[in-house]
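Missing here: one protein chain of the complex. Every other protein chain is in place.
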Amino acid sequence: MIGRVRRPLAACLLAIGVVLAAACSPPGDEQAGGGESTGPIKIAIANAQSGQLSSLGAWELKGAKLAFDEWNQKGGVNGRKVEIGVFDDQGDPTVGTNVARKIASEGYVAMIGTAESAVTIAMAPILQQAAIPNITSGQSPGLIAVKSPFLFLNGPTSLTYDETLAKYLVEQRGIKTIALITNNGSYGKGEHDSFTKALQSRGLTPVADQVVTTDQKDFSAALTNIRQKKPQLIFLGAEEVQSGLIVKQARDLGITVPFAGAAPQGTPVFLDTAGAANVEGTIVSTPYLSNDVSEASKTFAAAYKTATGEEAELHGAKAYDGAQILLTALKNSNGATGKDLADAIRAVKHKGLLGDFAYDETGVGIFATSIGTITSGKLVPAAG
Amino acid sequence: MRYRLGGVALLAILAWVLPYQLNSYTMHVVNVMLLYAILSVGLGLCMGVAGQINLAQVAFFGVGAYATAVLTVKEGWGFWAAAATAVLATAAVGLVVGTPALRVQSHYLGIVTLGLALAFTNWVTNSSLAGGAEGVAGIPRPALPGVDLSSDYLFYYLELVLFALTLAFGLFVVHTSLGRRMRAMRDDSLAAGAVGVEVPTLRMTAFLLASVYGGVAGVLYAGLIGYVAPETFSIANMFLLLAMVIIGGRQSLVGCVVGAIALALVREVLIDYPTYAQVAYGSVVVLTVVFAPTGLAGLPRRLHGVGARLGLRRAGADTAGALTTFQPYQPADPATGGPILEVRDLSMHFRGVKALRDVSIEVPAGQIRGIVGPNGSGKTTLFNVVSGLYRPTAGRVRLDGRDVTAARPFALAHAGIARTFQNLRLFPALTVRDNVLVALDPTRARSTWRYLLAPVGVWRRDRALRREADALLHRFGLTAFAGGLPTALPYGIQRRVEIARAMAARPRLLLLDEPAAGLNGDEVRQLCDIVRSIREHGVTVVVIEHNMGMVMSLCDHVTVLAHGAIIADGPPDVVAISPEVIEAYLGESMAMPAPVATEVQR
Partner (left out) sequence: MQVFLQTFIGGMSLGAIYALVALGFSLVYRTMGLVNFAHGSVVMIGAYIASTFYLSVKLPFAAAMAVAIAVTGLIGIIIERVLRPLENKDFDLMLIGTIGFGIVLEALAIVIWGATGRAVRSPVPAAPLDLGGIRIRTYDLLVLAIAATATVLLVFFLQRTKRGAAMQAVAMDHQAATAVGIHVGRSNAMAFMIGAGLAALAGGLVGPLLYVSPAMGGSLGIKGFAGAILGGFGSIPGAIVGGLGIGIIDSFAAGQFQGYSELVTFLIFTVIIMIRPTGIFGERTVNRA
């Protein structure tokens, strides 16, 4: 038995030895191609194109694509066309890391996306290592904690949203008893922490602080607890659908006080899920109140409607701004890549749909939001 | 054997040179694929080999990854120290998750493990220690002196080596004592207990193994990706893992690996169409379970079967040889002393049905005792209580004067009770030799540590056991069937295999439940010879039998049960003419004594 085994074993060892000798240099030394100074500029758009968060991804894609198409029609960036590649991260950070590596290995010079902070955080180290600048639509303070010089936000962080909101609520409206209901996802947790901090700086603590899970659909227990505390206002830190369900169920439980929140509470999905009557009076902190606040937004909304047949909204606008900033930086730096491109983005001063962008060291370019209220089913600027 | 080794060598070389052919993204994909392969092997060991439904494998994966992440990032440990601790932590979690397996099985175990896996993702999503929904970022790549593991290419070799080691260890387990006992437990946990397999401990061992594999994969994941978040350990990924194992063929570890690689590849190819990928792999899963339940691993055998049917291969290779005669045991000194089995005032009630009522029996050592009675008179219930399957409502059982009432079946097997079953309970997916080996194997679960510390000893011991098993099979005239599956054998031969298996455990007391059922006259005569020789060898035999001719000629003493109580007890010729007995049997309108077997139990 042993004798019979020995010969193939020896052959095997020998073969491995030969291979080892032949392969003295470790594999993987070849460099990913990219950064040629002629030909099209390759830009990746990564977002959830499938799964529960895919509506967010679809909006982002439409907004960003609009900007790229506009530039390409005008002849591209200094004569070079922009070529976009769409990647689906499925809203899953692990898939995100795969996508990041794919983007790095296929010679893309920059990335737009994602809308999920957790996915973006997962991708950041890989993109940083590959020196690929990334303009994300996430807004979690966790994005800044990554401290990547290649990571930029196309909007304000939760801190800005909630600071503006808290200032308005407490200082202008004089509301003192506020209840919180947030989910334990990355968005909800960011909102929870930012808003609590903003309240604390005004010497307030929430009268109720309820946390729900991201896939929870029945909130009677949490809302009953809140009802006991009789708040003047309830702060919502959850995505569109879940926020809508919370509002709907709160009204059923006889809670009549208004709700307040950030970007998701300004969307049509939130309104449709909760029912228009239920969300009346909701106070929203958002950098993009509506499609007709300025000339620029009207033009954008019209173009968006022509291209996609849908009404424009915040996420599309954010992605559009992000793409504009990237393209401006590419133009200014004459098609630079890597660190030079990141520096060029940091240097861009852009008048966008959301406001005036000027990036600081942390990768945040805008620090203001506006307050709106939902009045007869539409988000309008708050009085005062 | 030689072809197989050559194949392994070829695969090893291919795996070694693979990175030279890949770009960095594909390399990454392959690295992730290897992780799934390790996970699948762990799941295959637990589900396919040990038969323990485990829907928490993805949580084990998560515990390993999270423990590494938290220890390195938040506590500042070195990677390898964190890795070792993480694997230990996962093993501990595996034992906790496995605990319900001691009480529940099958779909109950499925939902409990699934629930615990959900509980894990829920916990990491909330816990600030685990970074909440944003997870933990910035896990350092492990470092090895002289090797730059920060390159995905070199990390591949680390994974490859660990994968090869874990697969080899898994295969080693499957093909030696531990795996054999696990497979026996999977096929029939009742019969496994009756031949001395410590079922509860082995169930825990199965979960322990699965969790260690999950932990190793988790550590590698943390090192490879550098980031952990709850979504990665979701139920959807658990189902994906399950699909890998089933499509590959859960009872073969190599099949599990093939399944993992195949499905990961399909997913990668369809990465831009995840919904259609979902339709595709869902359909493949359904088709696999309906048309090829043994998975990819079972295909060669099925093709072989088709080939044989088409006459492409020469038939008869499998059916060569026949039953040879039994070679009697060496007679031992006749046993003396007190009764070996003593049953006192035993009662067994099932929700109001009194299957046994105050039954007392004393069997002296060295006797062949017959237990007869009409159907439903409580004979098999008596055996089930004595062999520990049922806990009696009242009464005591003593073995050699020692109280063994309600002891676990495996403990009774170790104490010297062996039995056969009325409806034959051979392990259908184990070969005849393995069936006997399970009973022959004196290895206790507590010496499982040898697998880690003294694998060579385990190997040697196993080979010695194999020789012993072959000797036993030779004695029972079963050598020709040693390598075949018992289910393919004629009924009479299966009966003999079961007796051989019972005798392999070297019992002092052998309980035979209707051993002659379904046998022809010649086979019954051979059976009688075997039983007598077993008795000559010093083993006490208690036999339940309907074949009165056999009872009259074989037994020294006969006990008659009716409606759960003893109605007669004495030498066969005295009992046969007892009016109570005749009445009991006539009540069933059954003439006695019957010359041949009167019924075939299936």
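We call the chains A and B, going by the order they appear; numbering starts again at 1 in every chain.
Rule of thumb we're sticking to: a contact is a pair of C-beta atoms (placed from the backbone, for glycine too) under 8 Å apart; a residue touches a chain by one contact, two chains touch by 3 or more.
Remember, predicted model here, so these are calculated numbers, not experimental data.
The shown chains contacted by the absent chain are A, B, with contact judged over the whole complex. Among B:11, B:81 or B:119, only B:119 touches the chain that is left out of the view. For the options A:47, A:98, A:184 or A:369, the residue in contact with the chain missing from this view is A:184. Although one chain is not drawn, the whole complex shows that of B:47, B:184 or B:323 it is B:47 that touches it. The hidden chain makes contact, of the residues B:285, B:407, B:517 or B:568, with B:285.
The chain omitted from view is touched by exactly one of B:293, B:307 or B:570, namely B:293.
One chain of the complex is left out; on subunit B, the residues touching it are 47, 53, 99-100, 103-104, 106-108, 110-112, 114-116, 118-119, 122-123, 125-126, 190, 235, 239, 242-243, 246, 250, 275-276, 278-279, 281-286, 288-290, 293, 350-351, 380, 383-384, 389, 421-423, 425, 513. Residues touching the missing chain, restricted to subunit A, are 50-52, 54-55, 183-184, 210-213, 215-222, 224-225, 227-228, 241, 244-245, 248, 252-254, 269, 272-275 (touch as defined at the top).
Just so we're on the same page, only the chains that are shown with their structure count from here on.
With centres set at the average Cα position, the gap from subunit A to subunit B is 50 Å.
Those residues of subunit B whose C-beta lies close enough to touch subunit A in the complex are 1-2, 5-6, 8-9, 12-13, 16-17, 19-20, 22-25, 27-29, 32, 122, 125-126, 132-135, 137-138, 148, 151-154, 225-227, 229, 231-232, 271-272, 274-275.
Listing the residues of subunit A that touch subunit B in their complex gives 4-5, 8-9, 11-12, 15-16, 19-20, 23, 26-28, 30, 32, 50-51, 88, 90-94, 97-98, 101-102, 104-106, 117-118, 121-122, 124-125, 140, 142, 146, 184-186, 188-189, 211, 213-214.
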